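Left out: one protein chain. Kept in place: all the others.
Let's turn to chain A:
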Amino acid sequence: MAQQTIHAATAQPDGKSRRGVRRTVTILAVVALAVYLSTFLQILLMK
């Protein structure tokens, strides 16, 4: 990880890390939503 300036009040890193945080959050939020929706797939098992 390159040396970076970070604003302590918001902890927002500049440049590469800011994009990294955004990408991490997006992927994890999509995974959480997918798990939530997939629980309803049990409807396929209903007789």
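Methods note: contacts are C-beta pairs under 8 Å (C-beta built on N, C-alpha and C of every residue); 3 or more make two chains touch, one makes a residue touch a chain; residues count from 1.
We take it that contacts and distances are computed from a predicted model.
*Asks:* Looking at UniProt, which of "Cytochrome c oxidase subunit 1", "Putative ATP-dependent helicase YprA", "Quaternary amine transport ATP-binding protein" or "Ring-1,2-phenylacetyl-CoA epoxidase subunit PaaC" names the chain we cannot see?
*Replies:* The record for the missing subunit names the protein "Cytochrome c oxidase subunit 1".
*Asks:* If the hidden chain were put back, which residues of chain A would touch it?
*Replies:* Touch set of chain A with respect to the missing chain: 1-4, 6-11, 13, 17, 20-21, 24-25, 28-29, 31-33, 35-40, 42-43, 45-47.
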